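I have a structure I would like to understand better, so I am pasting it below and will then ask my questions one at a time.
Left out: one protein chain. Kept in place: all the others.
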Amino acid sequence: MQKDPTIPNDPTEMEAPKRGVPVWAQVIIWIALLGLLILLAAGLLKAKNPILAKGSPVPDFTLQLYSGFEYNGASQASLSDLSGKIVLVNFWASWCQPCRTEAADLETAWRAYEETGQVVFLGVDYVDTETEARAYMTDFNLSYPNGPDMGTRISQLFNRNMGVPETYLIDQAGVLRDIKIGPFESLAEIQAFIEPWLVER
Amino acid sequence: MLAQFGFGLFVLTFLVTLFSVGAAVAGYFYKADRWVEASRRALLLTFPLITLAALTLTYLLVSGHFELQYVYSVTSRDMPLYLKITALWGGQAGSLVLWSWLMSAFAFAVTLRRWERDRDMLPWVIVVTSVTLAFFLSLTIFYENPFARWWQINGGDLVARMFAPTGGYPVAPSDGQGLNPLLRHPGMIIHPPMLYLGFVAFVIPYAFAIAALITGRSDDRWIRLTRRWTLVAWLFLSMGLVLGMRWAYDVLGWGGYWAWDPVEISALMPWLTGTAFLHSVMIQEKRGMFKQWNMLLIILTYALVIFGTFLTRSGVLSSVHAFAQSAIGPMFFAFIGITFIVSVALLIFRWKDLRAEVEMTSLISREALFLINNLLFMGVLIVCFWGVIFPLISELATGQKVTFGPPFYLRANGPLFGALVALMAIAPLSAWGRSTVQTLGRAMWKPAIPTLLLLVLMIVLGVRNWIALVGFTLVGFVICVTLYEFWRAWRKTANKTSWQILLTALIFSAIILGGLFLLKVKSLELTVLAPAIYLILVFLIESWLDWSKSIDRASWQVLWKPLLLSAVALAVVIIPLIKAMAIVLSILMALFYIIAVWMLARRNPRRYGGYLIHLSMVVMAIGILGMELYQTTTQRSLAVGEEIQIAGYSLRYDSLAQFPYADGRYVTRAAMSVFRDGQFLGNLYPRYDYYEASGQPMTIAGVRSTLADDLYVVLVNWEDISAAQAPFKVYHNPLVNWLWIGSLVFIYGILVAAWPEVEKEKRVGKI
Partner (left out) sequence: MKNRRFILLPIFLILISTALIPVFVVTAQESTPSDDQVNAIAHQLYCPVCENTPLDVCPTTACHQWRELIRQMLAEGKSEAEIKQYFVDYYGARVLSEPPRSGIYWLVYVVPPVAFLAGAYLLFRAFQTWKRMARESKSNSPDSGPTGIGSSSAGHPDNTQDDDYVSRLEEELKKRK
């Protein structure tokens, strides 16, 4: 039956009871809406600041090293074990062309800084395959500790949208001090990256 | 100069829109119609202003003003003219301009009509549309300005600004980057405008709904006024989705049409609530029920439109589709916050006034089925929304990203969509108010019989996949019910003579078809010819009966010999032309059916148009079922002369050609021959285009399309391709073309449903 809107509602029509939205339903609705808005705000913040901020402490992580590498006799290296030393964390991958341009310089820098005992280089292999990674490490004779980023847990700590290569400098207190997105152009650049944080003798 | 002019127009439009909002609110609260009229005129003014600004931008795109950042990023010298025009929506800034232009166009159309009867709602309709328009304009003006140009500042960096930065020096590149090759496909040219048309058109019913809520009206006037808007919005949104599917199928080269990608789902969600809304308003018009549902659904639709637009542009989600991240996220967030909170508050405030008039007494009455319909659509919405939002929750809570892919969505949505298809079959047979199992059964048994036969046939033919059995049976059921309804409508107009004509024509066409079969005409052509022959015979016999009444006996004795001779001569001449005849006859038959169905459907356009749309949906479902359940794929590296086999087909690698092409791409094209049972069927040319300017590769598949399946072959572009050895991937896509056929039927169905009923309005007078 079509309803002609010019005729007011027929009072003999059966009507559902006039009830507002019950309080419990209102509470749920508003909480859900608020939750959604908070979620979106958090997502936006994360999208805007995907990278760990300089000056913030770096959460502890453990890097399982590739066989053939070791640190202090162990086959893994944890950030907490390295407190008191400067840690240079370099993310790379065998399928990454720019990574290859900085690899030799990084190895040279490592050999120089290893003697001082103040700096540790950690190479984190980001979503890579072991065979190709080994070939890469052999190509450049990498001697500093390298390991795969299992489950991408380590990279997620530093950059939500991790790309390679990226390098992060952590000071003796475990605080992030410098970030380099992209490959180092020269050995001098690596030195300039590390020098400011060395303890003067 | 022109760029500043265009930007100035946007700023002016923004100010006019703000005035419109203020004047409407003032007019409502001070009950001053002068102000309301002023705001209405202001809103009307925005349309020519924005049109001029958009035309300015288009001109700048076409004439290659590469000093503008937007022109630089989406056009290049070697692009053809039509692509330069469509590049208007090829990037973020331009697509926002398109959004604003469409919003103002629809606001213009709505505001232009005579408003005497609904003066109380006018201010709020203006406010809602103006606020939405102002929001999108503010995005253009403050964040994504297409008129910003390149400047070089100290240090040699290039920045894009509207006005000169300190120490800035204007720079004009000589050529642009060019449009992303993936976007240079016809589907991509109309897919975004279609989607935006759908999104923006849904703002109008929302505006009216908000106006009704604020003014405290609980009748369905707002629904009547926006009925056609809803239908048009839904048409464009549906076509936008289908075009997106077609583009993905043609251009992305992975043999599929829907990946359950978060951006795809963002466009699907407003469609889900929009479809539920479309159905639900029918109940409010007919039974005065579902008022609360309808308010909720249109608010959700608008919310999902804004939310979807936000998700794809803010960088919160990462996806193949998403626009580059930009700063508009926070603005969108604020807009979402305000509109969601206001809409929900209004709805809760007015909830009790939207009381229903209840007559529903049976769980299988039509009202109850519509209620179940709403529930099912909301169910699909919850699954999709959860799948889109949960990765964000997961990443924020645990730092771990997760992926929601087809297995999750298909498993969850499959049964829900199946239930919706079943509803499409049952609902037309159910009655308003009261319906019992007996009444429903009585209405259902006739179309149920061919459906059961179909099921038996499938089992006999060896179909064992239970999803296929259930799916195709439900699809068949909907088709049978729809045809049955059309047949019943036709039967009312038929009389005894018609029956005799039909029966005679049936007998004669059986004889003719038998003869053709013996003459070895192929069965596919016979199937197409059969209804054509039948209908032509009907026509001939009817004409004969009319004509023979006017001929007397004497003339007959003279006439019958030449008549017989000409019949024989005709047969001798025509039989060799069988194939050409088949094509002509099938076109005539198609036209005949289209016109006949139109005339039948116009008796009750909304009802029969709705049936046609349901029919189109299940035809598309045939394609979807075929693809999801029976698609197969195989990959092999072939040397020249070798063959790759799939699903009874054999494809032979013949040769490879590599050459540069006009618009800056380097083409690698393989030639293949297709065989089945040793018989040559045709050639296919899968291609790999490499656009040197952008470094972007594109895979173009070689496709052989028939009604039964598609043979879809691509060059696997990440292995080495050479004349000696090339890797090929072949997809066998059964029934996929029914997706596109269904979409054509869909357009037809909407036309039937929405075509204005001129005579009725003239007779009854304006309502």
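Residue numbering begins at 1 within each chain, and the chains themselves are lettered A and B in the order written.
The rule we apply is simple: a residue touches a chain if its C-beta (ideal position, glycine included) is under 8 Å from a C-beta of that chain, and two chains touch if they have at least 3 such contacts.
Predicted model only: the values in this text are computed from it and were never measured.
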Options B:Arg41, B:Arg434 or B:Arg676, residue touching the unrepresented chain: B:Arg434
Candidates B:Gln4, B:Asn154, B:Ser394 or B:Ser722 - the one touching the absent chain: B:Ser394
Residue of B:Leu158, B:Val171 or B:Leu375 touching the missing chain in the full complex: B:Leu375
Omitted-chain contact residue, chosen from B:Ile348, B:Ala412 or B:Ala468: B:Ala412
From B:Ala259, B:Ile328 or B:Leu651, residue that would touch the chain that is not displayed: B:Ala259
Interface with the undisplayed chain - residues on subunit A: 1-2, 12, 14, 16, 93-95, 127-129, 131-132, 148, 150-153
Chain not shown, touching residues in subunit B: 253-254, 259, 261-262, 318-320, 358-361, 363, 366, 368, 371-372, 375, 378-379, 382-383, 386, 390, 394, 397-398, 400-408, 412, 428-435, 439, 442-443, 488, 603-604, 607, 633-637, 697, 699, 717-719, 727, 729, 760, 764
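Convention: only the chains that are shown with their structure count from here on.
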Sites on subunit A touched by subunit B in the complex: 1-3, 5, 9, 13-21, 26, 29-30, 33, 36-37, 39-44, 46-48, 151, 153, 156-157, 160-161
Subunit A contact footprint on subunit B (complex, rising order): 219-221, 224, 285-288, 310, 314-316, 318, 325, 329-330, 333, 336-337, 340-341, 344, 348, 351-353, 355-359, 389, 392-393, 395-396, 399-401
